[in-house]
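Not every chain is included here, but those present sit where they belong.
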Amino acid sequence: MSGKSAHAGGGFGTTRIEALADGIFAVAMTLLVLDVKLPNGEHFGTSGALLDRLLSLEHTFVIYFISFVVLGMFWVGHHAHFHYIRYVDHTLLWINLLFLFGITSVPFATDLLGDHNGIRLPYFYYGGKLLVLAALLIAQIAYLRRHPELALPSLTADVARRIVARTAVFATIPLLSMAAVFYNTRLALYLYLLLPVVHFLPGRVDMLDPDNAAADENVAPK
Amino acid sequence: MSGKSAHAGGGFGTTRIEALADGIFAVAMTLLVLDVKLPNGEHFGTSGALLDRLLSLEHTFVIYFISFVVLGMFWVGHHAHFHYIRYVDHTLLWINLLFLFGITSVPFATDLLGDHNGIRLPYFYYGGKLLVLAALLIAQIAYLRRHPELALPSLTADVARRIVARTAVFATIPLLSMAAVFYNTRLALYLYLLLPVVHFLPGRVDMLDPDNAAADENVAPK
């Protein structure tokens, strides 16, 4: 009620964007792994032959696992942002639609990498996509800082700086991977396994805000 | 409790229809992009060859991006409507089922356009589908105006008029595209990229109601 004047510029609540985002993440994360399939019609007479075939898919399993983790981290990051958002105006709406469009295309980039892991382009496509997604998250924070009427007061300059710093640390992994691809594509792939490691570094250089717990509890106690 | 007599004619709450709608939109929006695939078994020896192949899919990427935006705008429009709905009776239920049926078939229309972009029919099919969906949203508002016991008091004649006007502005884009198809199919496709532009026009001629923020906050604070 009292908030009415505070956002005279328009915008609407965050509940349903979060619901749509959760749905899109859930579908993308599930479909990702569904793409790991033995070609139809391939049949194996012995456990040994099947095992050999499955082991030959090792690369594919790794890339799908990485994409699942990547989507999981972006989901956490998106989640953390919404703890600081009060209303969504047109610009935020479009930033979010673009972000979710990028999320839905992660399976395509994953397939591309799974099917063409010997050449360099898919690594740039994949890494570039992650950088764009990270940039959209940073753009969202920057926009919220310039439009404080859309943010909760808890999004201080300091909190914003920390979120951006974490997202930047996250972004070093695709950058490293894209550099490594000139040296060795296998290394470029396995570098992404650092993502969970980065998540556990002291100082928590990640996309998850520990202060959010309180925000979560107070603002959206549901 | 006191609302009991107000809707003696029947109907039920909106929470779960919104949950179903969010789920259907999330699945449709994710599957849309999943359809962008290189044909199975196509393999490329060099980054250059793969790049050429990806660039040849430009048209397909554009149409999928457009459909994502279209679904996003209908999601926003559907969302905005439900801010004004108190109870859903049989007629509203069927309007919504038809609307959601139309939403689930957007990927089919998108595929058709992606695969047959040189001939005119898919443009009419696609544009016609968007017009039907817009018409269902207008029918819903008209029905709510004739059955005020199902609507919240905030759905005044003025608000209803503005929603219908916005939906009509939205509908001009498919109409323009269907006219342009006689001249040039490429133009007919790219006209849809005006949708986000229209969304930002002064006077906000779009499907998002700035007044909803307050409604959202007060009525469904969740």
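All chains are identified by letter, namely A and B, in their written order; residue positions are counted from 1 within each chain.
In this text, contacts are C-beta pairs under 8 Å (C-beta built on N, C-alpha and C of every residue); 3 or more make two chains touch, one makes a residue touch a chain.
Just so it is clear, the structure is predicted and the values come from calculations on it, not from any experiment.
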Assembly copy number, counted for this structure file with 2 shown: 4
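Note that in this section only the chains that are shown with their structure count from here on.
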Magnitude of the superposing rotation for subunit A and subunit B (Cα, nearest 5°): 90
Rounded Å distance between subunit A and subunit B, as computed from the means of their C-alpha atoms: 25
Residue ranges of subunit B touching subunit A (in the complex, touch as defined): 18-19, 22-23, 25-27, 29-34, 36-38, 43-47, 50-51, 54, 65, 68-69, 72, 75-76, 79-80, 83, 196, 199-200, 204, 206, 208-210, 212-214, 216-218, 220, 222
Of subunit A, residues touching subunit B in the complex: 1, 3-4, 7, 9-13, 15-16, 19-20, 22-24, 26-28, 31, 87, 90, 93-94, 97, 100-101, 104-105, 107-108, 111-112, 115-116, 119-122, 125, 220, 222
